[in-house]
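This is the structure I have questions about; it appears just below.
With one protein chain held back, the other chains of the complex are shown just where they sit.
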Amino acid sequence: MSHLTRRRMLLGFGAMAGAGVLAACAAATPAPAAGGAEEEAPAPAATEVPEIVGRPAPAGVAKTIKLSVWGDITDMQIYSGIADDFHKEQDEIGVELEQWIGSYYEKMQTQIAGGVEPDLIYVQGWRWQPFAERNVIRSFNEFIDADLPDYMTDVWSDAARPQTDMDGKTYMAVSDGGAMVMVCAREPFERAGLDFPPDPNWTIEEFTETVQALTGTFDGVEQWGFQAQGGYERLAPFIRLNGALEWDQIVNPRKANFDDPAVTKEIQLWVGDFVNEYKASPTPAMMQGGANTIQTGNVAIIYEGPWFLARMWGPSAAREGGTPFEVAPVPRGSAGSICNGFRHGHAMSARTPEPAACWELLKFIGSDVGQRHVSLGGRQPNSGRRIEEMWGPIVEESYNFTTSSAFASGWDTGTVHVISGAELQMNNEAIGPALDSVINGRRTAEEAFAEANLDIQAMLDDYWSELEG
Amino acid sequence: MAAAPVSSTRRRKRFANREAVAGWLFASPWLIGFVAFTMGPMIYSILLLFLKWDLITPPEWGGLANFTRLVGDRRVPIALYNTAYYTFIGVPVQLAVAFLLALALNVQIRGLALYRTIYYLPSITPAVASAVIWLQILHTDYGTLNEFLRNFGIAGPNWLYEPALAKPALIMMSVWGIGPQMIIFLAGLQGVPAVLKEAATIDGAGEWSQFRHITIPIITPIIFFNLVVGIIGSFQVFTAAYIMTGGGPENSTLFYVLYLWRNGFEYFRMGYAALLAWVLFFIISFFTVIQFGLAGRWVYYEALRS
Partner (left out) sequence: MAQQQSIKSASDAGPLRFWQRMSVQRLAGRLLLHAILILLGITFMVPLLWTLSTSFKHPGQVFTRPIQWIPQTLRWSNYQEVWTILPMPLFIRNTMVISVTALIGTLLSTSLCGYSFARLRWPGREKVFALVIGTMMLPGAVLLVPQFVLFRSLGWIDTFFPLIVPAWLGGGAFYIFLYRQFCSNIPYEMDEAAIMDGAGYFRIFWQIILPLTRPALITIGLFSFLSHYNDFMGPLIYLNSNRNYTLSLGLRMYQGRFGYDWHWVMAASVITVAPVIVIFFLAQEQFIAGVQLTGLAGR
């Protein structure tokens, strides 16, 4: 009995091993060799590979550019479309796409460490600076100076510069982004008997009143006015509405001012008081796992970006039938209305042998053809004008609202939280934990940040001494 | 006759030589793999202790900079405390539950295959799915757990938002993932020779005494394995905090390897991360060596020859 079983087991193993090794070799061979961008990989069987799977560049091109793509499905769709159109437009340069999923920057660093990074690397406007400081990505001013098409002049606007330039040189071309707005759900406003949509010129005081008036039980539904969030990235613009600034400067700060009373006053309002004092926002624990949010119909206002609209209305709305909404700019303080104006784009590897070809591709991504793919794929295009003219009509139609111009104005004035190689550490280890304690009502912003600011400053000092010393 | 002992010694020696050669040969896959893929990176990580390395440019000499950073780093004690808490409370609970389940599922009852599969399910559910469902279960107002507690008149807390409760909540979650330990116990229990049990039954031993004097001793190597590996693995807990809590609230789930990972991949300090790794290595070694030292007193090997 045992013999038979064993023999059968061995036979099985043998067969599986043979099949497995064969399959492994078969699968491994068509993959292009590492770093061999020049080397042409044979095309895989076209029938079994659907459209969005990255194809090798068409045969016969003189140069091949590798481009990394963010990990969402929609990004691969956008860049597959752009690559196809680019190949139709010219036959000199081929594009190969690599999609990095999940832990994007870990993958990016590993690729650079191994010397196999793509020629063009997709980055967020506040994360590429450490790579530029270490000269692994290069500025491309020589191309901008020699050959900047008209349609790209407004891509590098004043609001964008902190996220595209460093020390007067340009390292990133904006390819898409996100300006953030106050997303307002219609039903809670109507239940509370307030005008809808709210006045786009609202002040912080009017906003606070509105939020409080929206909070309570109306028609038997318990609802909240505002969905407060405790993350620093999204809190930064609110801190600055009345002119306070939590750093000496936003780009490469050397001094942290989180303990400044003007700063802690705003943190207390936006993170602490809306939740614990006015009880006008559900606590993070209440919102956990998707309950008590604007999508469940019992919160009126949330601060969100363009990616959020599909949650409100349309085929993938988070509530059956969708949540009717409009958007409004962030309320005005004495310094005006300020929101996050995130920029995403492409940086050029310092090792690319084909910078000129990279520039050709960057221009194509930035063109109307490229930006139409971006807009149709659900990302926000790269300039205020395109957001208004190209993207606005598309989203107003798909998501059933009329106020998309709030995004365009946010784009032109939008800020960024901070640009610093120490950002993640300061946020993970000091700012984040301090905000946790404020939103949980355990400490006031003043108490929490008197202590945290020392930590933040220590991390900044540490960062600079390491970089310069 | 005088020659006989000599030749038998010689023969024994020859056998011993043959056995030694066979021993090295049998172990050679691991040795080759170690030399080819692991040794180099490990040695490199030792060099890194004295280097500054941001991963993306060549490393620079850093002298003792990593060591001075370690001495002044207030987050290391926090991370060590969190990790030790998770390990020394979590591992015993996990092993006890896994062992009891394995015992229950080692009995000939109906639906055995189904039960075993069900208890293994959480271990094969993708981490993303588990994370979402746990957020639902632990929800303060609507969560299944607090709804259950409400039946007894207990107002359930904010599990993942109270610094004091986040670690117990993660330990509770870890108990759902004990499938592998359970399977290892089960495989061990299945290996208890039936003849021994039969012999004991004939000798009139009751079920408890059978369990105590036959089953337990025979599976001590397996208990030992689960304990050693459990502690080694638990000291390196990472995913739950990385996906669900991000180390919060207020650093209460800042586990050691999460902090190490952040230093290496987010703060551009791979040299320091290597130092943190080797510190953890020695901490884990300490507990592992103690366990191997104490093993002689309670672990029973039929044929481990020394």
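Going in written order, the chains are labelled A and B, and every chain counts its residues from 1.
FYI, a contact is a pair of C-beta atoms (placed from the backbone, for glycine too) under 8 Å apart; a residue touches a chain by one contact, two chains touch by 3 or more.
No experiment lies behind these values; they were computed from the predicted model shown.
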item: Listed residues A:Glu320, A:Glu397 or A:Glu468, member touching the removed chain; value: A:Glu320
item: Residue of B:Asn82, B:Ser130 or B:Thr215 in touch with the missing chain, whole complex considered; value: B:Ser130
item: Residues in subunit A touching the chain absent from view; value: 1-2, 5-6, 13, 16-17, 19-21, 23-24, 27-28, 30-35, 44, 48-50, 52-54, 70-74, 76, 97-103, 106-107, 109-110, 113-116, 289-291, 295-296, 307-308, 310-311, 315-322
item: Missing-chain contacts mapped onto subunit B; value: 16, 18-27, 29-34, 36-38, 40-42, 44-45, 48, 55, 101, 104-105, 107-111, 113, 115-126, 128-130, 132-134, 136-137, 142, 144, 176, 180, 183-184, 186-188, 190-196, 218, 221-222, 224-225, 228-229, 232, 236, 257, 260-261, 264-265, 270, 273-274, 277-278, 280-281, 284-285, 288, 301-306
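The rule is short, and it goes like this: only the chains that are shown with their structure count from here on.
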item: Subunit A residues within the subunit B interface of the complex; value: 103, 105-106, 109-110, 112-113, 130-131, 134-136, 283-286, 288-289, 291-292, 421-422, 424-425, 428-429, 432-433, 436-437, 440, 466
item: Residues of subunit B touching subunit A in the complex; value: 52, 54-57, 75, 132, 135-136, 138-143, 158, 160-161, 246-251, 262, 265-268
